[in-house]
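Missing here is one protein chain; the remaining ones are kept as they sit in the complex.
Just so it is clear, A, B and C label the chains in written order, and each chain counts residues from 1 on its own.
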Amino acid sequence: MQRIGVFVCHCGSNIAATVDVKKVVEMVQMEPGVVHAEDYQYMCSEAGQAKIAAAIHEKNLTGIVVCSCSPRMHENTFRTAAQRAGLNPYMVEIANIREHCSWIHKDMEEATKKAVILARAAIAKVNLNTPLQPGESRVTKRALVIGGGIAGIQTALDIADAGYEVDIVEKTPSIGGRMSQLDKTFPTLDCSACILTPKMVEAAAHEKIKIYTYSEVEKVSGFVGDFTVDIRKKARSVDANKCTGCGVCQEKCPSKKAPSEFNRGLNTRSAIYTPFAQAIPNVPVIDRDACLKFKTGKCGVCEKVCQAGAIDYTQQDEIVTEKYGAIVVATGFDTIKLDNYDEYAYNQSKDVITSLELERIMNAAGPTKGHLERLSDGKHPHEMVFIQCVGSRCSDNRGKSYCSKICCMYTAKHAMLIRDKYPDVNVTVFYIDVRTPGKNFDEFYRRAVEEYGVNYIKGQVGKVILKPNGKLLVQGSDLLDNKQILKEADMVVLATAIEPEPSVRQIATMLTASIDTNNFLTEAHPKLRPVESPTAGVFLSGVCQGPKDIPETVAQAGAAAVKAIGLLAKDKLMTNPCTAKADELMCNGCSTCANVCPYGAISYEEKEVNDHGIRETRRIAVVNNALCQGCGACTVACPSGSMDLQGFSNRQIIAEVDAICR
Amino acid sequence: MKYSYYPGCTLRTKAKDLDAYARASAKALGFELEEIENWQCCGGVYPLGTDEIATKLSSVRALNEAKEKGQDLVTLCSACHHVIKRVNNDMKNNEDIRTRANNYMQLEQPYAGETNVLHFLEVLRDKVGFDQLKEKVVNPLTGKKIGAYYGCLLLRPGKVLGFDNPENPTIIEDFIRAIGATPVVYPYRNECCGGYISLKEKEMAKNMCDKIKDSAAGFGAEMLITACPLCMYNLNKSSETELPVYYFTELLAEALGVKEDAE
Amino acid sequence: MSLNNEEFRPKIVAFCCNWCSYAGADLAGSSRLAYPADVKIIRVPCSCRVNPMFILRAFEKGADGVILCGCHPGDCHYSTGNYYARRRMTLLFSMLDYIGVENGRTRVEWVSAAEGVKFSQTMNEFVEKIHSLGKNVRLGDLRCRN
Partner (left out) sequence: MSSAKNQAEKIKEISGVNPLKCMKCGKCSASCPAFNEMDIKPHQFVSYVQNGDIEALANSKSLWKCLSCFACVERCPRDVQPGKLIDAARQLVVRQKGQTGLAPEEIPELLDPELPQQLLVSAFRRYRR
């Protein structure tokens, strides 16, 4: 029989305001095995933990139940406290009477009743707990960063600087990401390329960093400390070792009609191309869908003009398999498609553009060489209208429910830059709210209004109307004046919502990392573990976790790096002891369990067993504790009931069921 | 192919053309519109109130009759289409309305939105196919610049009607191309003409119609086509801008060479 | 029919996987999204840990409804666990139906760690459904009844 101590936490008033903790203490004392019960204001505090330790010593406790917040919050705290007092940490169970009880119920009697039942279930379970010993697993001292934008680059640099090897996998031909497409950055108006390219160069030159561009993660297996990853290096059709980056092939390529991804399709590029002048590596790729050689067999101009002989039409995709201890996801974002917002005439007029397209137009290397002009007729605009929250803050399934966070600031930036460079251009911004939390952000926005004379109108736009003369008519609300405005414009810029880069879904599936309804990766805890995925060994960097601007992205990239370094610095990891285990006497070696195991953790051995005095050799399932992750699929599949999961055994769960239904 | 057909009150009186041209064209295209028996007026306005049942029953009757025949229900008038499609949606998705309507109806089998409601244009697009239609055209209206006037009832709310992209529709433009003419896209083609208020608010209706016609004419349209008798009336009556308005079925019949059959 | 006039308070067991649904329930809690106290949650590592026996046991011991929550298909922490759970439960539920435990008393729902609202809504709906079905007597052990 166990000797169980029950500790009921008030959590200040979080629990005690709705659950009568004294009553819980009184009720659980009648439960089998319980020899001690007490309540305290904050069980997780130093003093609370001391109470647990004292009771363990004084009452010779063999098991502990803490009625408190979610085990996801403090299970580890209490297990460690028990261990310090000499108890096996796996003899501790938590009854979640906060998240699952006091916070969702109002009626005290009802909540107290439920808290008692939850405590009983935990007590029933502890009665069947057995001490468990975690095993050890090794750590591969190398990290993988998926995505080569500013988030990925920064994470990689920080990990590499700490002395660990890092590989970056980037799916486009160059690292640099969205930031390389930006012209200027807020709130200091630095040139984006000027601050980004040094980092790109540093990453490329770093001896600890290996960059796989034009490559994608294909398969992930393993677990924290020991991931095995297949990387597909897509065929570049150019030998990177021979290419000198002279650029002649791109100049001479006769097929120049492919839309330029880097310029958001506003102009075209050659079939053999580097996305932009500062690309790293400075090795072009052949876009086989656009290349005449691949399409018709005739051409071969690039091969002829390449002095270095680097063109290789026969190149094939290559799969590289690498081992990693930690994986950082930094897959970034894209702007949403605007097909659901045709009232803004994006698909109907070339002069209605997204903000990211405006970045390219404003950029000296962009499709208009940095001149602000209408894409329809090349004319210089005199009236520009910006529309905020296009596709953000929508709960009607057309757009995104969240605020994209960066739009208010970049619109202020655009407005300011335009007014600065072209004082003849009037700029009007239709906004719902101007959101500028951030250092020097509101001051920046106010400068746009006060110093640059940008006209901010509170109200959303209903429709953008094309006029026969080529101008645009913006029909919007002025809520402060209670008017409907018709504003003639030459160009309209849409602050388009951002969404996680769509490929993140597959990556999350491969990593078994959770993802929310908007395809943002979920953090292990929204406040306290914001850069970790709930999946151990997977870390989050940048917009893949939620909308953020460059400074925040860089900060989070550093944080993710520190977490990865913290993992890589360890030589061994403690493994979860809640693994599956076969009862030798019941196992008949049928192989059903091995078939459902996603980790290949189960093998079979010919083993001599002593079945009630009969000694014989039988084929028996053996679980590799280093590989088993403790999902329990095998326990249910097992036809003889031999396979069980330690820490979540059949008897334990049934005991909980019984306690709840009593 | 046979479809159940719901003409509606106006097509029996002031908009006989819309109906006659449609039937003649259907015949030429190889499908038949079988008028449902004893149809009743749809009411002209979809009752938005969640507590209105009686005003939805005439639509349910028509829908149920098509169901019993195992046919899709085809409509022509925009208002009828709007009302019947939305009532059908209620019957399919709103348990409360479904139960109450069925309690009134006392049908052998309760009606639960089984009938597929199609606008005549949808039949052309999804059943006949505009490519097929193009092949059947004998008098292509080559050179004619035509503006499509959609109005509001066919398109909105987009989620329920599922007719076309409510902010940038293409179905009538595709139709115009199929009969050999040139579509003129103009931004007011899905803006309301003010038909419902044209009885009393003459000035307001005039402003709205002028906007639509001026915009279409500005982009080079020589005529407008519509599927809605109310829009037709209002655009002609309320605006002084010279721009003829036709029913799309008239041009269809002309292109198919069956216009005389209808008259 | 029971003769006592006390309000029917169903016993409902909710199995939640540790990675998605249990976290979703935590989020419902920290967001203060109420659902009836009749629901009691048992934490399991994965929905595939839930043996059909546990569900039968619950009904045998007087549960009025059992709900199993796991990660969305494709998002399982263990890659494939929720697919096993889905198949197993489909079989079990059809069998339960056969022996007279109505389909509505059991349910499988995918709730992610970010879906506190969905968790709460699901539980509210489920409790309402159990209320409409009334007390479950079918699998209760008659010998245990006074």
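We adopt the following convention: a contact is a pair of C-beta atoms (placed from the backbone, for glycine too) under 8 Å apart; a residue touches a chain by one contact, two chains touch by 3 or more.
Given the structure is predicted, the values throughout are model-derived calculations rather than measurements.
Colleague: Among the chains present in the display, which ones are touched by the chain that isn't there?
Modeller: A, B
Colleague: Of B:G113, B:P169 or B:G194, which residue touches the hidden chain?
Modeller: B:G194
Colleague: Specify the residue from the set A:A95, A:L182, A:L372 or A:C389 that touches the hidden chain.
Modeller: A:C389
Colleague: Specify the residue from the set B:G113, B:G147, B:P166 or B:P187 that touches the hidden chain.
Modeller: That would be B:P166, which touches the missing chain.
Colleague: Which residue, A:Q250, A:N267 or A:Q475, contacts the hidden chain when the whole complex is considered?
Modeller: Result: among the candidates, A:Q475 touches the missing chain.
Colleague: Just the residue numbers, please: which parts of chain B touch the chain that's not shown?
Modeller: Within chain B, the residues touching the omitted chain are 8-10, 13-15, 41, 43-45, 47-51, 55, 77, 79, 152, 155-158, 166-167, 191-192, 194-201, 204, 208, 229-230, 232-233, 236-237.
Colleague: Need a quick check: the contact residues on chain A for the chain that isn't drawn.
Modeller: 343, 389, 393-396, 398-399, 432, 458-463, 475-477, 479, 482, 484
Please note the rule applied: only the chains that are shown with their structure count from here on.
Colleague: Could you tell me which two chains share the largest number of C-beta contact pairs?
Modeller: So the chains sharing the most C-beta contacts are A-C.
Colleague: Using mean C-alpha positions as chain centres, tell me how far chain B is from chain C in Å, no decimals.
Modeller: Between these chains, centre-to-centre, one finds 48 Å.
Colleague: How big is the gap, in whole Å, between where the Cα atoms of chain A centre and where those of chain C centre?
Modeller: About 30 Å, centre to centre.
Colleague: Which positions in chain C touch two or more other chains at once?
Modeller: In chain C, no residue touches at least two other chains, as defined above.
Colleague: I need the residues of chain A touching at least two other chains; which ones are they?
Modeller: If we look for residues of chain A contacting two or more partner chains, we find none.
Colleague: Could you pull out which chain B residues touch chain A in their complex?
Modeller: Residues 165, 167-168, 185-188, 215, 218-220.
Colleague: Flag every residue of chain A that touches chain C in the complex, lowest number first.
Modeller: For this pair, the touching residues of chain A are 70-73, 96, 98-101, 103-107, 110-111, 113-114, 117-118, 121, 508-509, 512, 514-517, 522, 534-535, 578, 596, 598, 629-633, 635-637, 645, 648, 650, 653-654, 656-658, 660-662.
Colleague: Would you mind writing out the residues of chain A in touch with chain B in their complex?
Modeller: 339, 341-343, 345, 347-348, 463, 465-468
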